[in-house]
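Pasting in a structure now, in structure tokens, and then I'll have a few things to ask.
For this depiction, one protein chain was excluded, whereas all remaining protein chains were kept in their positions.
Let's look at subunit A:
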Amino acid sequence: MAPTKRARSSDEDPANRGTHPNRGVNEDVLFEILKRADARTLGAAACVSREWRRVARDERVWEAACARRWTEASVGCGEERLRSVVLALGGFRRLHALLAKSFRERKTSSFCGAKWGRDEVNLSLCLLSIKCYERIKVGGL
């Protein structure tokens, strides 16, 4: 009985458009949860289902994941400008991947929880911009 009840309620409630009858987690709730998740969790979450993947690949989620890993001093400019530039250059998910891949095996940092400093962030931004440039062909992005 319980599943049918939920299904009915989801049919009736337009705000719950992201809910699969049998999954039981609202997309907005999922979003709030994943905003607090670390990269590993995000990766796992993206494998669950199409809906989960969509949420897990949202740039805001990855922006939050990045922001947890770097300090205020690591980024020289304001949040908004950073956001617009990074999104233009390929997004936070890519940036995070660059940072994680590049600085995963550094001898100094022993855990994934180690913070990224200004140099790491700068370097990764450079690499991100280069990758974006390489994708540009004359006549269209």
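What we mean here is this: a residue touches a chain if its C-beta (ideal position, glycine included) is under 8 Å from a C-beta of that chain, and two chains touch if they have at least 3 such contacts; residues count from 1.
Note that in this section contacts and distances are computed from a predicted model.
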{"item": "From \"MADS-box domain-containing protein\", \"F-box and leucine-rich repeat protein 4\", \"DELLA protein\" or \"Histidine-containing phosphotransfer protein\", the hidden chain's UniProt protein name", "value": "\"DELLA protein\""}
{"item": "Contact footprint on subunit A, counting only the chain that is left out", "value": "75-77, 81-82, 84-85, 88-89, 102, 106, 119-120, 122-123, 125-126, 128-130, 132-133, 136-138, 141"}
